[in-house]
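Excerpt of the complex: some chains, original placement.
As written, the chains take the letters A and B, and residue 1 is the first residue of each chain.
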Amino acid sequence: MHVEEMISTHPHVQGNVNDALIRCIEACYDCAQACTVCADACLGEPMVAELTQCIRLNLDCADLCAATGALASRRTGSNELVLKSVIEACAEACRLCAAECARHARKHAHCEICAESCQRCEQACLAAAETITPARQ
Amino acid sequence: MHVEEMISTHPHVQGNVNDALIRCIEACYDCAQACTVCADACLGEPMVAELTQCIRLNLDCADLCAATGALASRRTGSNELVLKSVIEACAEACRLCAAECARHARKHAHCEICAESCQRCEQACLAAAETITPARQ
């Protein structure tokens, strides 16, 4: 992905990039894609009835990662409180999805890989959230 | 929209609908659409340079409303903490976007209508968030 290259050329950033936010954006796009595949792969498993909670958490996580990746890609000055809240909600969605995927990881390789992607995204979100200190508005 | 009709036939809901959540979902889809148009309408105004913050807040609000509408449309049992956080972040995004749109409401009818849609969505989100009491996990 071109995340760092793109962000560093933004007129409001000018090379002064927030590395933790870059990692968070990359992880969000990766996790959105992994969760989309995992939901569909779970739907293809014979024991789909045991995987319905996994599918739902996948879909919630994918939607939230996509929104978080887009918001974090913008420099919406006065929106830091929103961005921090969304990134923290995303970290929680990733944590729950990772925990559910991990329960199925021994049986299904897609759940194992997806759990890793979610864990990495959770960590990247928490690290990015720490760097955002919203001004009072 | 068919929001109430659809939700009330969900096997986990069975007619026992959360009215505040229904209103929140409807408002989120409406606000996502209004903000998408407002951003594009602002881009068509001769004084677009004065509207860049409005456009950014429109885009953030549209993305977050779309994600919130989708998450709130699912019954992801154990995901209530995430849902509540996302709805609250969405309310804040709506509040900021409404305030910025309101500044341009006298000059631009699209900003005036969009501000109303954002305000209504903020209220609907706050009302829905109050009905969600996440269990400890």
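Descriptive notes on the structure:
One rule holds in what follows: a residue touches a chain if its C-beta (ideal position, glycine included) is under 8 Å from a C-beta of that chain, and two chains touch if they have at least 3 such contacts.
What you see is a predicted model; the values in this text were computed from it and never measured.
Taking the whole complex of the structure file rather than the 2 chains in place, the copy count of the single sequence reaches 4.
Methods note: only the chains that are shown with their structure count from here on.
The two copies, chain A and chain B, are related by a rotation of 180°, based on C-alpha atoms and rounded to the nearest 5. In terms of their C-alpha centroids, the spacing between chain A and chain B amounts to 20 Å. By the touch criterion stated above, chain A contacts chain B in their complex at residues 53, 56-57, 59-60, 63-64, 66-67, 70-71, 74-79, 81-82, 85-86, 88-89, 92-93, 96, 137.
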